[in-house]
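All protein chains but one are shown in place.
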Amino acid sequence: MEPLLPCVASLRLVDHHCHGVLRADVDRDGFESMLTEAPSVSPLGTSLFDSSLGLAVRRWCAPLLDLPVLAPADEYLARRLSLGAAEVNRTFLVASEISMFLVDGGLSPERLAGPSVFTHSSELPVLRLERLAEELVTEGAAGFPDRVRSALALSSAVATKSIAAYRVGLALDPERPSDASVVAAADRWLASGSSRCADEVITRFLVWEALERGFPVQFHVGYGDSDLSLRDCDPLLLTDLLRATAGLGVPVMLLHNYPFHRNAGYLAQVFPHVFVDVGLATHAVAHQASRVLAEALEIVPFGKFLFSTDAYGLAELYYLGALFFRRALSDFLSHGLRAHAFALADVERVANLIGWRNAHRAYRLT
Amino acid sequence: MEPLLPCVASLRLVDHHCHGVLRADVDRDGFESMLTEAPSVSPLGTSLFDSSLGLAVRRWCAPLLDLPVLAPADEYLARRLSLGAAEVNRTFLVASEISMFLVDGGLSPERLAGPSVFTHSSELPVLRLERLAEELVTEGAAGFPDRVRSALALSSAVATKSIAAYRVGLALDPERPSDASVVAAADRWLASGSSRCADEVITRFLVWEALERGFPVQFHVGYGDSDLSLRDCDPLLLTDLLRATAGLGVPVMLLHNYPFHRNAGYLAQVFPHVFVDVGLATHAVAHQASRVLAEALEIVPFGKFLFSTDAYGLAELYYLGALFFRRALSDFLSHGLRAHAFALADVERVANLIGWRNAHRAYRLT
Partner (left out) sequence: MEPLLPCVASLRLVDHHCHGVLRADVDRDGFESMLTEAPSVSPLGTSLFDSSLGLAVRRWCAPLLDLPVLAPADEYLARRLSLGAAEVNRTFLVASEISMFLVDGGLSPERLAGPSVFTHSSELPVLRLERLAEELVTEGAAGFPDRVRSALALSSAVATKSIAAYRVGLALDPERPSDASVVAAADRWLASGSSRCADEVITRFLVWEALERGFPVQFHVGYGDSDLSLRDCDPLLLTDLLRATAGLGVPVMLLHNYPFHRNAGYLAQVFPHVFVDVGLATHAVAHQASRVLAEALEIVPFGKFLFSTDAYGLAELYYLGALFFRRALSDFLSHGLRAHAFALADVERVANLIGWRNAHRAYRLT
């Protein structure tokens, strides 16, 4: 393996989309179930340690817990328990060398802590739109649109996030819904007795309101848990909405995107406000991240690509997300150097764009 | 070219999905037409020997017939004829070093012989569900569901196979159909005068019945003859049915999958009973198999991936399917070793899982 390019090794990464880290210890079953998007380990398969990600934990994380490279899974988990969650979290979050985290804290907040609890890195909140709607709708359908607007006006979030992919799919109608249609949708929702925001009109309303108030909107796209339908998560389904919102001049971030990352790259090229990443996939494919990142970077302008881990729960995932991203980015740039496609100054500029400059510009970070 | 890893070279492969081999000799047109999924060689193109697979025949198969490497196509076919089908079949099947074949004998059984006729390898039957239905429906719609259940109860097949992709597409409704709806569908079928099973209700019934009786169901997915519509063969179309049948705990095998192999890998990760392979594509892409296999293995747990050739008709296809699979698997594992992602013990375990252990576990082979 080649050493990392120095300009990549020293990147002060901004992780523009992640979740929190588990406060409590976790046993082997719990740990393995967080190495997969399945709800649990299948009795028909074998251990999730027999996967690209599982092997990466044993290979790259074990030494940080003072275990030998590729220590057996049971030894790894015993060591992890003996150190305790706080120490494990600190170890991997520090080792990730991520300088700033944008955190979607809307999933299982009671079990998770923000990464900055364990590091000196800064942390900024991302507001989960569906969760906001779920809180505000309980006060009744009448006035729901205004309550959303007020909440956004008061929010200190640096961005918003939509999980439309999980709830209604990404084939969102492009039209901005009227307040009357939103109230009617909220009425139907309340009548349904469900606490989950899973209505296309309301989702679309949330996205438009967020963009009009200048909040970048992050969309989960592609690969995810078994409760989504991957066919409904192709970023191309967002085309009409992207065309309709381009004029607002506010960034839309397509997260993850695997295995539709080439489609996402196309959208980032042709729509002025679209940015993309390959978070989640980066640690999931582990030592194969170089190919996936290279594909994702084929036609996307380098000013439109970001880094994220999408890490959730296990501190190892921040570390591995950053590790394999650096590896893949270094491989991409080294390959360009070897093919005489870039000079070193280009490589350094592109690394900075993708590692942190694009995030600073898109989210107006200081 | 690197030598194969010893643990891959010595794998006792289980080919969990193939067809039979031609009993009779074949001329050049017949041979070329079996190097493509097209019904025949196009007068607008050139010889099918100008394709990855065609060149692979000349490169890798010619020496086994005592011809020089890359012998001209006509010499190859003349030599093949002079040896006779039986000798050619024996040569390539033995050289494939496949220890066990699971054979879908439902396509052109009159022209084909099982591979074990020519080797000492074992062979187990796979029951083609549409063919079973076509036989049983001729006795009338009334009682058709019970006749299917009786036939399955008596079947000694190790698994079942559905060609829904060719007949109704993979967008199967998830619901288990009632007997009454199946009888009505059989009535419509008989009234249509067609002998082909091409009804969504009946297909779905067959799949549910097979799974409930504990038979793994193999689905043709992706790439195939021109009489399918590839858009209807994306494995993601099966999502709802997979979600509905996960609780049965019986394997569903997604075959081939190209060019949707990443989508298939996602399904194998998130659904407990889903297994995948890249049969057919392995020999079709030939010396490029390493990239396709690596993509297919990105997010799939290694306990959920299988080997198959999907060989049909030409004995060369078993040999080339096994040859390029070994090459691709060795390249994948060697790349992991070079990237310090795996240790040798991991490589050996993963090779055994993919080469035969997963098949033994999923099909309960002894």
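All chains are identified by letter, namely A and B, in their written order; residue positions are counted from 1 within each chain.
Note that in this section contacts are C-beta pairs under 8 Å (C-beta built on N, C-alpha and C of every residue); 3 or more make two chains touch, one makes a residue touch a chain.
Bear in mind the structure is a predicted one, so any value in this text is a computation, not a measurement.
Participant: Kindly state which of the options A:Leu237, A:Ala284 or A:Ala359 is in contact with the chain not pictured.
Facilitator: A:Leu237
Participant: Could you tell which one of B:Tyr223, B:Phe302, B:Tyr319 or B:Phe342 touches the chain left off the display?
Facilitator: B:Tyr223
Participant: Any idea which of B:Ser10, B:Ser42 or B:Ser82 touches the chain not displayed?
Facilitator: Here the residue in touch with the unshown chain is B:Ser42.
Participant: In the full complex, which bits of subunit B touch the chain not displayed? Write them out.
Facilitator: 1, 36-38, 40, 42-48, 50-52, 54-56, 59, 69-70, 223, 225-226, 229-231, 258-259, 281, 284-288, 291-292
Participant: Would you write out the residues of subunit A that touch the absent chain, in ascending order?
Facilitator: 234, 236-237, 239-240, 243, 249, 251, 262-263, 266-267, 269-273, 275, 294-295, 297-304, 335-336, 338-343, 346, 349-350, 353, 358, 361-362
By our rule, only the chains that are shown with their structure count from here on.
Participant: Take the average of all CA coordinates in subunit A, do the same for subunit B, and state the distance between these two points in whole angstrom.
Facilitator: Each chain reduced to its C-alpha mean, subunit A and subunit B end up 36 Å apart.
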